[in-house]
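One protein chain is absent from this view; the other protein chains keep their places.
First chain written, first letter: the chains are A, B and C, and each begins at residue 1.
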Amino acid sequence: MTSISQHAALSDAFRDETPWDVGDDGDTLHEECGIFGVIGARSASSVVALGLHALQHRGQEAVGITSFDGGEFFSHRGIGHVAHVFKNQDIFADLPGMMASGHVRYSTTGGSGLRNIQPLFADLADGGFSIAHNGNISNAMTLKRDLVHKGSIFQSTSDTEVIIHLVATSRYPTLLDRFVDALRLIEGAYALICTTPAGMIACRDPLGIRPLVMGRIGSSVVFASETVALDVVGADFEREVEPGELLVVDHNGVISSHRPFGDPAPRPCIFEQVYFSRPDSILGGQSVYQSRRQIGVELAKEAPADADLVVPVPDSGVPAAIGYAAESGIPFELGIIRSHYVGRTFIQPGDSKRHAEVKRKHNANRALVAGKRIVLIDDSIVRGTTSLKIVQMMRDAGASEVHMRIASPPTDHSCFYGVDTPERSKLLAARMDLEAMADYIQADSLAFVSIDGLYRAVGQQDRNAKCPQFCDACFTGEYPTQLTDYDADAVAGETEA
Amino acid sequence: MTSISQHAALSDAFRDETPWDVGDDGDTLHEECGIFGVIGARSASSVVALGLHALQHRGQEAVGITSFDGGEFFSHRGIGHVAHVFKNQDIFADLPGMMASGHVRYSTTGGSGLRNIQPLFADLADGGFSIAHNGNISNAMTLKRDLVHKGSIFQSTSDTEVIIHLVATSRYPTLLDRFVDALRLIEGAYALICTTPAGMIACRDPLGIRPLVMGRIGSSVVFASETVALDVVGADFEREVEPGELLVVDHNGVISSHRPFGDPAPRPCIFEQVYFSRPDSILGGQSVYQSRRQIGVELAKEAPADADLVVPVPDSGVPAAIGYAAESGIPFELGIIRSHYVGRTFIQPGDSKRHAEVKRKHNANRALVAGKRIVLIDDSIVRGTTSLKIVQMMRDAGASEVHMRIASPPTDHSCFYGVDTPERSKLLAARMDLEAMADYIQADSLAFVSIDGLYRAVGQQDRNAKCPQFCDACFTGEYPTQLTDYDADAVAGETEA
Amino acid sequence: MTSISQHAALSDAFRDETPWDVGDDGDTLHEECGIFGVIGARSASSVVALGLHALQHRGQEAVGITSFDGGEFFSHRGIGHVAHVFKNQDIFADLPGMMASGHVRYSTTGGSGLRNIQPLFADLADGGFSIAHNGNISNAMTLKRDLVHKGSIFQSTSDTEVIIHLVATSRYPTLLDRFVDALRLIEGAYALICTTPAGMIACRDPLGIRPLVMGRIGSSVVFASETVALDVVGADFEREVEPGELLVVDHNGVISSHRPFGDPAPRPCIFEQVYFSRPDSILGGQSVYQSRRQIGVELAKEAPADADLVVPVPDSGVPAAIGYAAESGIPFELGIIRSHYVGRTFIQPGDSKRHAEVKRKHNANRALVAGKRIVLIDDSIVRGTTSLKIVQMMRDAGASEVHMRIASPPTDHSCFYGVDTPERSKLLAARMDLEAMADYIQADSLAFVSIDGLYRAVGQQDRNAKCPQFCDACFTGEYPTQLTDYDADAVAGETEA
Partner (left out) sequence: MTSISQHAALSDAFRDETPWDVGDDGDTLHEECGIFGVIGARSASSVVALGLHALQHRGQEAVGITSFDGGEFFSHRGIGHVAHVFKNQDIFADLPGMMASGHVRYSTTGGSGLRNIQPLFADLADGGFSIAHNGNISNAMTLKRDLVHKGSIFQSTSDTEVIIHLVATSRYPTLLDRFVDALRLIEGAYALICTTPAGMIACRDPLGIRPLVMGRIGSSVVFASETVALDVVGADFEREVEPGELLVVDHNGVISSHRPFGDPAPRPCIFEQVYFSRPDSILGGQSVYQSRRQIGVELAKEAPADADLVVPVPDSGVPAAIGYAAESGIPFELGIIRSHYVGRTFIQPGDSKRHAEVKRKHNANRALVAGKRIVLIDDSIVRGTTSLKIVQMMRDAGASEVHMRIASPPTDHSCFYGVDTPERSKLLAARMDLEAMADYIQADSLAFVSIDGLYRAVGQQDRNAKCPQFCDACFTGEYPTQLTDYDADAVAGETEA
């Protein structure tokens, strides 16, 4: 099938201006999106901007906001940080109304630029319809093929657009019926915030894989991927949107809850606890900071080390390192200093090239580390390239021993639910056993927290093997949904052969 | 019905950069588009850029090119002149292939920016499909309403997109059948260049209201709105695409002609001769320069003046002024000097504000004009505001008499066929009779060429009142098609009340 | 001597945005600057912007304005057209005060960008001092060397900055004395507008090589390079600043005239009449349009041709062509159509590459030219490359004969007085005799107006060989000043060897 790459002049020009980068060499898992919506608030669009600002750890490469003023919808989207795309106050005057929703996304895949930035919007027969989506629809390709054959024309390459066309072509009489009709056809992970002339719709997939919470500021209702966004806009946390729940809020603030999918057992993503969510968020009733600190405690119990210092890989390893230090009695110290100025790659002078890149982000605190036995704490290992560099940096700074402790089980399966993971064959833990991994990263010892230790840290007694309390497919390969668009080999990975 | 204005960050940012403007105070009629396509040429996209460059008098505010390399379609679009949007040579490397088509447009109405820039493109079930359109579909709103109700989602606010959705949802088996099915449903004026994986389609509406010509460079086939674009790319003119003709060219250069609408009598737009087309184009076998010069001759016969100098309003009045001077024996002189630097509006100093704006564009050649009786030649009068300023400028420069002669009949009806005209009530000739118009513009005398004089100048013996040889609705109100989307009042204008 | 190229990030970034180009392949002589100043006017800076807008034919690549509000000086400068650099109205609010001056320049030579854009400004011991200069100082290098040795630090590579440092380091007591002291040390051509806290100074070099006129709007005093700028701002022409005259205007409008150089015989540049000045300007009491038309008359007398059409090379050849046609009785017709959209170079398709570039700017009016004998009228021949292309274009369009007539004598010497000329060895007339030139441009015949014919056309009886009434060094090699910085060979050129 032919396709077009509409690398419009504008988006290209803009990309050149983008002065930041992700700065992690692709060796980290990334949540792909954050969503936020508010209804019944004055300056709704600026509340959304503030909320999205607090969700940028979930997606920092593009941002969009759509508002509705009772008559018309308005939208502003751009590539870059929230503070960049919405730097002019005037923009909010062009996004009037008391209902608004927004979206931050991690990457603009496929060079399709602006067209894929959400919220997506369409003029349907009964009025405007916007949608902001965190997650991934695992039968989007299959559904799209059908829709195109019947005459639907897609604007973007986003899986999310499938939902809009399903709504547009559904034969049910009301918009809500058409929307539920659409959701019944899709599989995968989704937290959605939609706006229509009648109000706002927020929902989570039947398993609640991706998070979504509800809060209030006075009489206005707020939805957000995480509670930290409620804190930042001054909203009170009310409750989570339940897995499989669909909440409809009208312009008078009247809320109705719908459960079109019955009552399946929830499987929220456990990696939100490990890495994705902000430590100051509350997830499933659990403080993310405390979960991570507790993982460190479990790790210290399961994998003690004889060492002088506990050193976190900044910043994500800090809470677990505090827990590890507290449990083990080994002092917590900043053996690695992180630069606040991460940027694009420079040309490096010849002989110092090898380490310059990682040094721009992290630098060893030599005076502290020299001659010491170090326990390094990191959140996870993906490809292993960063771990190798960090271990080497500690040794170059004079560390006598380096013991690596990882605050999650080995990541040996890809995620198909809205997290940007390398294909399975690139995952270090899918390629090697523990010993080989320790050799690869050149650590004196290496240990991961156990899956049960992880479940304990997040407040469970243990993992219910028959019906796990979380989606932990990246650690176990037990995917809780069908994966229609992906063939078995892709899911299993070549390492299984 | 709600609608969205997606004034994306990027397009806004870009608009600020646009350093030119139309510079005519809205007191001119504008052709809205020019189109160009080539198939079977190396560097097809750069040939298209060159061709569009020569068609910018038909549309200078936005430009787009789509190419096809045998496998995929590529596209680049932007706001601004061709030389600006395609200033980087690298862009052509990103538009590979031997087939390409492009479009220049006059305005980006409705703030919808980039989305409305043509060629429009869609991934249909049988592959990519691009369309570039010059003209206006007069039942587009009606058709769109139907399509949206059946589930089609529109990307743009352009009437042209209706054609794509009609093709996408047609039930005919082949693309060509589906395309003809779509054309049968639309009314109005259209010259179209479409590209599909199988080749290029060029066609004109049954009356041939908008122009389209075919040429060749070696074995490659070229389509363009005007012959001047053939000259500039080094192509030989072959023939006009006939009114109601649909030409299909495949990648081997095989051309087939189709006539799905039978054989209605053509009605090409006569204003192309008066103003829209470049003077160095050949239109319907007639040199546009000679037509305009001959209008001046007819005007001198019909409306002589006792004067010292014939002065053209630059630049469009020059050919008619040469004809008028030659016929009348009065010397042709440049009594008005046109600045090459037309730009946005400045703050003007208080007491000279009244004339500063027009003076930035036109300045009287005082030494020449002072004490002289002047015949001023202009192409047309729309609102009359420019004529008033120009007459005043001649008087301020010391002209003793100013006789205005207009190289077209009075423009007293709006155009609904792709020309940007004010609503009827704004047209000077719809509001006043000849004497009142002369008073309004403060000329000593005023005359327009007669409708028959105009027909004579373009090579007809006279106007065939029963079945006019041209569309001259802007002069006569005789619209040659239905105008479904426009109610009778809009067409007739309030001046008829 | 070492030097720095401060290609600041900003200026480079900006250059990429510049969407226009000069578009003449370097085959034209260019005036390098235009200057404008006003004192005693409300919104002085916007008056200056308007005036500079009318002077952009003298320099379109960069523009600057400096204003003074009674306490402080303000400045805004940029690369690009006046309408681009001053497109935001807010800029004028940042340029307050009743005195302002400005400058447009042709090119930003040497990549030095913003630093060389005038007016130059310095904080001298007795306050701010700005200077805008049209012309060229022919001993600037020599003076600069001295100044640097004494400790002066130059900001720009502009010859104009020498004047500021001479003023700054002069030992005379008053600013006016120091300024005259500086002028006595410099040689060459200069029209200057300076602003100081006390008021405005305007002056011309002793020979008055470059033009400068004075006008009034009510009680405010205006200086400009040409009268057309007075017209555009609504000022009344008062008189020329006399060669060697220095006019000082204070904030009460009191004007004092000084003549520090005695009373040498003036030698204004005759090429201003031929090409540089706008046709609607009055220069030395003579209408430029009439001068050019009269050159055409002289040319028709001196070099008649047996032909069917007189065709101007647009736009500069038009007035002479009108004169030639009137005198010869051969009809004046537009055989070449000029595009209004001149832009950067595109990739051209292979076989049409040769003519594509010139065709983008000029296209033959084939229907008119085919089979005709043509007299082509152009203003001058510099390198000859454009003439060759234009003659060829006429032949390709079917002209049976092409007779080239040039409205100036052969340009066979470089200018050192502020005009951008190629070095002498590149000038066609310095390399070849008449016959060889005709061969080179492939014309059936070629003639230039004689130097005496030119003097007659501009109102003289003939050229006073002992003491010519004009600087005509580009035609005669008789330079009216010393050329300290240029050695004899550079002036004479290698063709003299």
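Please note the rule applied: contacts are C-beta pairs under 8 Å (C-beta built on N, C-alpha and C of every residue); 3 or more make two chains touch, one makes a residue touch a chain.
For clarity, every value in this text was computed on a predicted model and none was experimentally measured.
The chain not displayed here makes contact, within the full complex, with A, C. Looking at A:125, A:326, A:432 or A:491, the residue that reaches the missing chain in the full complex is A:326.
Looking at A:196, A:287 or A:408, the residue that reaches the missing chain in the full complex is A:287. By the touch rule set out above, chain A reaches the unshown chain at residues 17, 19-21, 41-43, 46-47, 49-50, 53-54, 56-57, 60, 80-84, 86-87, 89, 92, 217-218, 228, 231-235, 278-280, 282, 287, 289-290, 293, 315, 318-319, 322, 326, 331-334, 337, 339-344, 346-352, 355-356, 359-360, 363-368. Mapped onto chain C, the footprint of the missing chain covers residues 1-11, 13-14, 66, 68, 71-79, 85, 91, 94, 114, 121-125, 127-128, 148-155, 164-165, 168-170, 197.
The rule is simple: only the chains that are shown with their structure count from here on.
Between the CA-based centres of chain A and chain C the separation comes to 62 Å, rounded to the whole angstrom. Separating the CA-averaged centres of chain B and chain C is a span of 36 Å. Per-chain CA centroids place chain A at a distance of 50 Å from chain B.
In chain C, no residue touches two or more other chains.
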